[in-house]
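Here the complex is missing one protein chain, while the rest keep their positions.
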Amino acid sequence: MDTLNILLMGFISIVIINNLVFTKFLGICPYLGVSGRIDMAFGMGLAVTFVVTLSGTLTWLIDHLILLGTPLEVTRYVCFILVIAGAVQLVEMYLRKFFPTLYESFGIFLPLITTNCAILGLCLFINLWGIDNLLEAVVLSFGAGIGFTMAICIMAGIRENLNLADVPKPLKGAPITLITAGLLALAFMGFAGMISPS
Amino acid sequence: MPKAIKHFIEQSWLLIVASFFFGLLIAATNAAWEPRIEQNKITKIDNLMRGLLPKAEKFELAAELQIESAKGKKVKSNVYKALADGRCLGWAFNCEGAGFADKIELIVAVDEHFEKFAGYAVLASNETPGFGDRIKLPFYRNQFAGASAGILKLVKTGDAKKIDSEIVAITGATVSSEAVVKIINNSITQIKDQMQKKGLIGNGK
Partner (left out) sequence: MANEPQSSAGLYKQTLIAGLWRENPVLRLLLGMCPTLAVTTAVKPALTMGLSVIFVLLCSNIVVSLMRKLLKPHLRILMFTLTIATFVTIADLFLKAFAARMSETLGPYVPLIIVNCIIICRAETCASKNTLVVSTIDALGMGVGFTFTLCVLAGIREILSTGAVWEVKVLPPAFVPWAAMGMPVGAFITLGLLLGLVNAVSKKKI
């Protein structure tokens, strides 16, 4: 039961309290440049969730089984990014074979996921936070993906409505999106400290 | 099959050669700078301990213990002996626990008999700037210097200048202040226990 507790707390923590987009600034680069429709955002979120869960787990395994403590540790970053690129390739091949229409609608997004800061960022954070069991790593990776999806869906929804609002000309597009993200970050700050230290 | 392999090599020879070359480059750079990096890590902890026990000439690793954090997680704690002229001046150990935002890591220093705190320094933390971050400032830290090395109690109001086992919390940062006190309370008893069992303290050593 205690393990379940820790896992649940960890999950809630990374989805809401330490949300990767609003507290660690990860994953918004590709998002800012593309249009803000909810269905595209949701699709990208799902793809990212899958890739990040896979990468988070694989990189944790590689770290703990092979790299840490050995002279090979210095090749961490190269290994991580290769694993992520590989995972994205896998997703691409799988989608192309079994869901061709979905693959078409993703277009350029899929390969772009490799450069999504959130994925590499999460792999590094898992190491930084000293997660020492596999189950926790899997749950946190999955949670990160869910948190990311939630964040960009909220932003896409707001952005859709902003298209109808009277935004001053210089602020249209990226600037107002950033300001929106800032206000959302402010809102999410309210969750900090939700899990008491004891 | 050989044709397939030939095709494969033809396509990816650059990749293979580049990987090999890059690997060498990274290995060389690492070999060149690793001593410096290790030295930096040691210097950092050394400097923090020196700040807490300024009269010490050098610090020796006395024991590597394992304690349990408040949540039951096993944490490694290194205990260092502060020496001057061969005499023991005090001890310093690292401990950690959950803070308001993220993990807080501290270095706590005590006198030579583990009877009084000499103070603490923050090794790593991610508390709110301007509020929880104040655990790094003298106002809060000075309250620990000289307090008796047992269980401390956090209070919201009181005289911060009086040195006793009551610690006055930082205004607007109760949770961070409490986190520090909890971390110290949790570790001081376990460390003292284990050090006594090892015979390193508590018998006039």
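Per-chain residue numbering starts at 1, and chain names A and B are given in the order in which the chains are listed.
Basically, a contact is a pair of C-beta atoms (placed from the backbone, for glycine too) under 8 Å apart; a residue touches a chain by one contact, two chains touch by 3 or more.
Note that the structure is predicted; figures quoted are calculated from it, not measured.
> Please pick, from A:Leu8, A:Leu90 or A:Ile179, the residue that touches the omitted chain in the full complex.
Here the residue in touch with the unshown chain is A:Ile179.
> Going by the touch rule given at the top, which residues of subunit B touch the chain that is not shown?
Contacting residues on subunit B, toward the hidden partner: 11-12, 14-15, 18-19, 22, 25-26, 29-30, 33, 36-37, 40-41, 43-44, 128-131.
> Could you please point out the subunit A residues that touch the chain left off the display?
So the residues of subunit A touching the missing chain come out as 22-30, 32-33, 74-78, 81-82, 85, 111, 114-117, 119-121, 124-125, 128, 168-172, 174-179, 181-183, 185-186, 189.
One rule holds in what follows: only the chains that are shown with their structure count from here on.
> Report the inter-chain centroid distance for subunit A and subunit B in whole angstrom, where each centroid is the mean of the CA atoms.
Once rounded, the distance between the two centres reads 30 Å.
> Quick one: which bits of subunit A touch subunit B in the complex? Just the residue numbers, please.
2, 6, 18, 71, 74-75, 78, 129, 192-193, 196-198
> Which residues, counting only subunit B, touch subunit A once they are in their complex?
By the definition above, subunit B touches subunit A via 22-23, 26-27, 30, 70-72, 97-103, 128, 175, 178-179, 182.
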